[in-house]
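Single-structure report; data block below.
For this view, one protein chain was removed and the others were kept in their places.
Now for subunit A:
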């Protein structure tokens, strides 16, 4: 059996998929008190949900592979979403993630922290959304 290589900064991960079903959109709308869907457009949060949910490996495994302390309770710092077109239910999107950067910085909360920056696109040949995430991890001994 071949073992997958650990991901690296600057790398684009193998593509994943996210199936944006009407049932998933209904669930998110119920859980966030959103208006009912009136056409094919999905809730805009699916740019983020599909970005993480469609990675080729769970965010925990990706983080651990990068040497980051996922088990110690990372926190989300920022997300920037740019939508070329609204995401739609009934489509299966290709999810492409790039590891932009990891930096270790002093942290009031953790002492030292590792800052992970990811850019994740959802597309179906043409781009739909790009989501940039900044996640902060308590620092371990070796970054």
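Going forward, a residue touches a chain if its C-beta (ideal position, glycine included) is under 8 Å from a C-beta of that chain, and two chains touch if they have at least 3 such contacts; residues count from 1.
In this section, contacts and distances are computed from a predicted model.
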Choices "ABC transporter permease", "SufE family protein", "Phosphate-binding protein PstS" or "MaoC-like domain-containing protein" - which one is the UniProt name of the chain not shown: "MaoC-like domain-containing protein"
Among A:35, A:106 or A:125, residue touching the chain not depicted: A:35
Residue of A:45, A:102 or A:119 touching the missing chain in the full complex: A:45
Those residues of subunit A which, in the complete complex, touch the missing chain: 24, 27-29, 31-35, 38, 41, 43-45, 47-49, 52-53, 55, 58-60, 70-83, 86, 109
